[in-house]
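A single protein chain has been omitted; all remaining protein chains appear in their positions.
And now, subunit A:
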Amino acid sequence: MRVNFTVNGRPQEADDVWEGESLLYVLRERLGLPGSKNACEQGECGSCTVRLDGVPVCSCLVAAGQVEGREVVTVEGLADFAKERAEHAGCDSGACGTSLDAAKRWEAKPGQDSQTGEGVELSPIQQAFIDAGAVQCGFCTPGLLVAADEMLERNPSPTDADIREALSGNLCRCTGYEKILDAVRLAAARQGEAV
């Protein structure tokens, strides 16, 4: 079947989708957006977390057919999403976001350092993860970024308990949780300064 939906602000069309296929599979294998990670396939690990109509969900548990006509934001679109949110309080126009082609063509440019984030435009939460040393193997990072970004949108000054709860569905097996908490606190603090 064919599924039409919006990914990172751009309309997309996925063809030859199997009826039992997950949104995660469509994103990774059909649209070439491998940012959302495939680990447990049962909603335990959160590494496939995306926003579905603004709500964080495990994309491995959403049937592809269920996203027809709906809006998805993945980690690939997080920087643009955060920018739009900061500038226009949302992305209702549909004109924002990284185009699929641009996302596919993406590569680190000279002068850009993917480890320090230097020269690369990142969302505040992504920058905070780098600055706090919250990225180890990196596999859980995309899901954590999407979940943490959504929490900070809802709750600009979270307590530690709020952070722990918001990230309770995201597993890190390097067990870098302390640094991850540091990163979210840092992003929250920077968000507070900016206002």
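Simple rule for what comes next: a contact is a pair of C-beta atoms (placed from the backbone, for glycine too) under 8 Å apart; a residue touches a chain by one contact, two chains touch by 3 or more; residues count from 1.
By our rule, contacts and distances are computed from a predicted model.
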Between "Carbon monoxide dehydrogenase", "Multiple sugar transport system permease protein", "Heme/copper-type cytochrome/quinol oxidase, subunit 3" or "ABC transporter ATP-binding protein", choose the name on the UniProt record of the chain that's been left out. "Carbon monoxide dehydrogenase"
Just name the one of A:Cys140, A:Ala166 or A:Leu186 that touches the chain not displayed here. A:Ala166
Among A:Met1, A:Cys174 or A:Ala189, which residue is in contact with the omitted chain in the full complex? A:Met1
Where A:Gly9, A:Gly46 or A:Pro158 are the choices, the one touching the absent chain is A:Gly46
Where the missing chain touches subunit A, by residue: 1, 18-20, 22, 41-44, 46, 49, 55-58, 60-63, 65-66, 68, 147, 165-166, 168-171
